[in-house]
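As you look at this complex, bear in mind that one protein chain is not there, while each of the others sits in place.
Up next is chain A:
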Amino acid sequence: MSDAPLLSVENLAVAFKAGGKDVLAVDHISFDIKHGETVALVGESGSGKSVSALSVLKLLPYPAASHPSGRILFEGEDLLDHDERDLMRVRGNEISMIFQEPMTSLNPLHTIEKQIAEVLKLHQGMDDASARARVLELLNQVGIREPEKRLGSYPHQLSGGQRQRVMIAMSLANEPRLLIADEPTTALDVTVQAQILELLDRLKTQHKMSMLFITHDLGIVRKIADRVCVMTGGKIVESGPTREIFENPQHDYTRHLLAAEPKGKPPRGDASAATVMKGEQVKVWFPIKEGFFRKVVDHVKAVDGIDVTVKAGQTLGVVGESGSGKTTLGLALSRMISSQGAITFEDKRIDGYSFKDMRPLRSQLQIVFQDPYGSLSPRMSISEIIEEGMAIHFPDLNRAERDARVVSVLKEVGLEPESRHRYPHEFSGGQRQRIAIARAMVLNPRFVMLDEPTSALDMSVQAQVVDLLRDLQKRHDLAYLFISHDLKVVRALANDVVVMRNGRVVEYGPADQIFENPQTDYTRALIAAAFNIETAPAGVVSQ
C-alpha cells in the first residue's frame, strides 16, 4: 500500500451559531489516518471529538454549524466540497459509522433483516435472496448466535450488546474503507464492552479497514488504538503512537487524563459497626399474565431471595451485568418498589410500611440516580432542587436557614454556593451529579443508595465523584449501597461486594477476597473485563 493516508484532516474548524454569535467547537485540528490503522480521538465530553468525527461525513446540523476553514481529504478528494449526492455515495459505502446508543440508532419498527438489507439494496442493488444470504453472513461475522432465528427480530428483542453487533453488521455491509466508531461501547456493560472491542479489532484486520475511534476511556485506547490524538477544548493537544503517549505523555492534560482513573481503597471496615440496613430473603417477582382473565402464569424473578447487610460507615458494592437485578434490589431495600422478605432499617422492620409511613424515614434513606441529566428537573434552580426535600422533612426551618444549609451543602460537595440560582442545564455532567449528591446529603441521611452514579460520567470525573463520595462517607458515617457494573469503581469504594446474576447472589464477601480470589467464572469474567478489557469464554457472561 502507498504511504498516502486514507483520510487526512487538515486545519479543520467547526463553528456553531449560538445567540447570533459563532462559537468554535473544533479549533483548527489536523490528523491523518493511514490504511489499516486505528486512530483514537480521546477527550472529555465537550472537547469536540464527536463533532470532528461527524464533520468527516458532513452530518452536523447545517447551516447552524459551519466550517470556517479546513479540508477533509478522503483518498485525495475533499469531502467538505462534496454536495449531498456525492456524499451519499461515500456515506455508508466507503465510510460508515457506529453510534454510541444502539437503542436509538436502530429503527424500532423494522426487523433486523430489513435494516441490514436496506443498506445492501441501496448501495449494491442486491435482490432479496442475495441480500438475505449476505445478511446472514454478516450476522455470523459479528458473532450473533443462530442468525437465522434473529433475522425476524425487532431491536427491542435484542440486548444492548446484540444491538451494537447489528449496528456493526450494518456498517460493514458495504465493506467500507474507514469505520468511524463514536463511543460504541459507552452505553454497554463492561463484559459486553470487551466483546465488542475484540470484535471490532478482529473485523478491522479481516477487512483491512482503517478505524477512527472516539472515546473518553483511556483503557480502551490502550487496548485498541495504533495512534492517539488527545483533544481538549476543541484542540488536539498531543498526538502520537499509543505506546509513546502512555509511557511518556508530554502535555499536562494527557498526564491529567492518565492519572484520572478511580483509585484508592475504601477505609478498613469496622466489623463492630452498627447495622443500618438489613435485607433477608428479599424477593421481587414481577408476574407474567396471560389469557383473557389475566391469569398469572409465571414470574420474572428480578430479585430472588437475597440477604444483604449494610453497616454504618461502610459500603456494600452490588455488581453484575445489566439485567441481573442490581437496581431492583436497591429500589426494594429503599422501599421504592414493593417486595417480599424482611427489610430492617435501624432496628425497624420497614417492609410493611406504606408510602405514607415511609415519608418520615425518607430523609434518612436517600438515593442518587445514574443519569445526572435526567434526575434534575430542568425547570427548577439548583437551590429549589436542593430545598425541595428540606421543605418536607424540616418544615420548621425558615427561608434564611434553608438557604444557609443549601450554601453549606454545596460547599461540601465542591460547588460554588453562588451558582445556586442557576439551572441544571448550565452545569456539566460531573457538576450535576454533585448537585444530585447534595440533594441527598442535605437531609442528613443514614443510608444512601448509589445507583451507578458514575457510569454516565467521563473517566476523569468519575474519579472525582468517587473521591467525594468516600470523603462524605467518612465525615458523616454513611452507609452506602453502591450499584455498578464497573468493578474499577467498586474496588475504590466497597468494603463488601455482592456479585449478582439473574436475580441471585453468585458470590458475597469482603471486597479484597472477591477481587484477589474470585471463586466463580462469572466473577472472574467481570474482573477481567473491567480491569484488562478481556473477554470471557462463551457462555460465562451474556452477549
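Note that in this section a residue touches a chain if its C-beta (ideal position, glycine included) is under 8 Å from a C-beta of that chain, and two chains touch if they have at least 3 such contacts; residues count from 1.
FYI, contacts and distances are computed from a predicted model.
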Identify the UniProt protein name of the omitted chain, choosing among "N-acetyltransferase domain-containing protein", "Cytochrome bd-I ubiquinol oxidase subunit CydA", "Peptide ABC transporter permease" or "Nitrite/sulfite reductase".
"Peptide ABC transporter permease"
Contacting the left-out chain in the complete assembly, out of A:30, A:186 or A:381
A:381
Considering the complete complex, of A:120, A:367 or A:438, the missing chain is touched by A:367
Touching residue (missing chain; options A:222, A:251 or A:393)
A:393
Decide which residue listed in A:216, A:439, A:488 or A:501 touches the omitted chain of the complex.
A:439
Considering the entire assembly, which residues of chain A contact the chain that has been omitted?
17-18, 61, 64, 334, 336, 358-360, 362-363, 365-367, 369-371, 374-381, 384, 388-389, 392-393, 421, 423, 436, 439, 443
